[in-house]
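Everything on this sheet refers to the single structure shown next.
One protein chain omitted, others in place.
In order of appearance the chains are A, B and C, and numbering begins at 1 in each one.
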């Protein structure tokens, strides 16, 4: 899958800065743990601030983390001066968001000239192994960033 | 559309309590403004804590609000002792999440015995009118709540 | 909703010709019954050739009709020389595809410069009224047609 080549040599620095500038990622306390060409991994601790009324991770929190991972996976393949806007995503919830820590991976499937397709996986981390709890498929559009 | 009849006479109280017990809704500072049989409306102020790196509302924040509205719309039609779990949702982003306040509506399309289908609309509120910025379609499963 | 204005004055003729040139619509025996700016309606008889093994309309047949309706609804708003390519769609199946005739409507939600968002509804027609059996949300990309 991951035979992508980055066009911006500084993509990892650019993505790291962008990630921690997102108000919502700051709110979540999410951590960016891997940035590769076409693939981004985020980790997130279980926190009361992110739950639904039955005490598990809110589906919207998982969708947010998956969208962020897929989005930055797409950004990693952009040339300088371009940005990514999500057209749509679908998230499926295979198992409840229970656990103490979660790993969310975004992976580009196709990086077209104007449209990028990516998919995401969210797993709950545990001593006995990983459990797949949610998936995402997303499509995103490339746009020209305004010069600063 | 909205010719649904609630089976729990106290659904509005139950949903209001559940909504404000969600850690993530507290984190967002979202407000529950309407609860009807099959339809729920949430409003949300624009807040720095909910943004992406380009300064608009994060797509995940919109998905979270839409999921919450659709989920409680489904809950409004449940008998006492049942809960709702999201199977999946898709969110489409028609326009950037710019504005000062947003209204998010969840509406049940079909409430089956085990599966409920709902759709959501998110609009940016402005003096000159509403602008549709995102939509959701969701499917949810009914499950039996454990007796307290 | 439907305050769209067509840019190609001959869009209805163009869509009618395109519809009946689709091999798959010929295979289905589908009928194009309404073409408006931003809205297209197709009708389809129940046929053995379109069923799944339990004797109802195959979900793929419904998705095909919904995709076609949404796609041509998008085409109705294009200038001359442009075409539409589906990026993705999601179809939800609310009730089995039982009945003798079906009406499938595609409606544009937003026609952007490069991306169009549409939604579709499929209903089973019966003497006692219509029954909603499936919905679609779709995103589509505009591309330049090659000159003939």
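Everything below uses one rule, namely that a contact is a pair of C-beta atoms (placed from the backbone, for glycine too) under 8 Å apart; a residue touches a chain by one contact, two chains touch by 3 or more.
These figures come from a predicted structure and were not determined experimentally.
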Per the whole complex, from B:58, B:90 or B:121 the residue touching the absent chain is B:90
In the full complex, subunit C touches the hidden chain through residues 18-19, 21-24, 26-27, 47-54, 58-61, 63-65, 67-68, 83, 85-93, 96
Considering the whole complex, not just the chains shown, which residues of subunit B touch the missing one? 87-88, 90, 114-115, 137, 139, 141
Residues of subunit A in contact with the chain not shown: 90, 92, 94-95, 109-110, 112, 117, 119, 132, 135, 137, 139
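Keep in mind that, in the parts below, only the chains that are shown with their structure count from here on.
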Chain pair with the most contact pairs? A-B
Report the inter-centroid distance (CA atoms only) between subunit B and subunit C in whole Å. 28
Distance between the CA centroids of subunit A and subunit C (whole Å) is 32
If you average the Cα atoms of subunit A and of subunit B to get two centres, how far apart are those centres in Å? 22
Please set out, as single numbers or ranges, the residues of subunit C touching at least two other chains. 90, 137, 139
